[in-house]
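Only one protein chain is missing from this complex, and each of the others stays in its spot.
Then we have chain A:
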Amino acid sequence: MQTEQLNGVASKPAYGPVELNPKSSFHLFVAEQLLPKAMECLYDACQPNEGRKEKAVVEDASDPELRNLLATFPLNGTLYLAGTEPFLWRVASHARALGLCPEQIRLMAPVTRERHLFCCHCHTITEGVTYSPYACSGCGAMLEVTDHFSRLHGAYFSFQANAEDSADMPEQREVN
């Protein structure tokens, strides 16, 4: 079945343990809410010989303050991010646009397993999703949640669950 195939797509990000980059001259720790414990530990463990370190809480991924911090980012800096998955990837994509390389952006495992869903019918992003199917906040369609993740949108691809047979609504299941 189509659904199973789509759910087999392996674009769901995997998050390994985050390590400090000892060669960096600037370490920037950014969290969406209070710095999670794991990030505090990392921050404390960071003892740059010559470099600097800084931490910031930024609720909005497009926050101008964050942009300012990144604007003066050195070529050998490292950015550490903590927060929800959409936040991580939105900040990461801003950082990429400013010129950071992928290995300069280190993501800690998301603090919740809530997903953002991208509806392929109306293009609305629905937030806080933990089970499938889930009603689209834009068009109301019951959406099948896939593991196909867009790093650009920070959201999972989803489509009408009972598109072929309106009577055939899949059973609700949790997504992790």
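We take it that contacts are C-beta pairs under 8 Å (C-beta built on N, C-alpha and C of every residue); 3 or more make two chains touch, one makes a residue touch a chain; residues count from 1.
Keep in mind that, in the parts below, contacts and distances are computed from a predicted model.
Per its UniProt record, the hidden chain corresponds to "Oxidoreductase" from the list "Oxidoreductase", "Spore coat protein CotJB", "Transketolase" or "ABC transporter permease". One chain is missing from the display, and on chain A it is touched by residues 21, 23-25, 73-77, 96, 98-104.
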